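Only a single protein chain was left out; the remaining protein chains are all shown in position.
Entry: chain A
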Amino acid sequence: MDFTQIVNAFPSLGDGLLLTLELTVLAVIGGVVIGTLLALARLSNSRVLSWLAGFYVNYFRSIPLLLVITWFYFVVPFMVGWVTGTNQPIGAFTSCLIAFMMFEAAYFCEIVRAGIQSISKGQVNAAYALGMTYGQAMRLVVLPLAFRKMTPLLLQQSIILFQDTSLVYAVGLMDFLNVARSQGDITGELHTFLLFAGLVYFVISFGASTLVKRLQKRLTV
């Protein structure tokens, strides 16, 4: 094993890691926002809205992530071009980001929904009794309380998302794993690079997971 090759490849590995993290963070933010809206729709009194959101969640939870990624890469730009009449490719990063947001939103939706439902009727009544509208009660009382309870679950889901970003190799995006693999190919040290990549994924995921568990303990006491 030749570790100097890894050291030499640090700049490109760093770029890859940056892309992976960027994709993770943006997808989590987008996924939580869309997921929260979906959760509100699922819990709303409107049958139509609730059904549509439910269908969305069940649909995305029933198809492989890899399919969603390739679908968004190949089909969505075509559809966007067809609608807008232009022929601008939207790029692998953007299409992957959208794919992750939409896909993860289905999972975040279920976490947020459980969080909202865990807030007692009494708290909601107290907010209403003070004259708050539905929107105010949600925004000022229910969601802040729900997110507090859900934070560990949301972070745990984000760690899974972090690992899943490696699927972007399918559309040729140079994320951390893809860079490591191609550097391994170039230098003929594939084993070393893959071992190193595994180590990095492990350290980040396990470290984050440990932090989440600690946070969870602090939140429950």
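Here is the rule we go by: a contact is a pair of C-beta atoms (placed from the backbone, for glycine too) under 8 Å apart; a residue touches a chain by one contact, two chains touch by 3 or more; residues count from 1.
Simple rule for what comes next: contacts and distances are computed from a predicted model.
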### Query
Which one, "Ferredoxin reductase", "Sulfur carrier protein ThiS", "Electron transfer flavoprotein subunit beta" or "Amino acid ABC transporter ATP-binding protein", is the UniProt name for the chain you do not see?
"Amino acid ABC transporter ATP-binding protein"
### Candidates A:L140, A:I160 or A:L211 - the one touching the absent chain
A:L140
### Query
Of the listed residues A:M132, A:L194 or A:A208, which contacts the missing chain in the full complex?
A:M132
### Query
On chain A, what residues meet the omitted chain?
122-123, 125-133, 136, 140-141, 144-145, 148
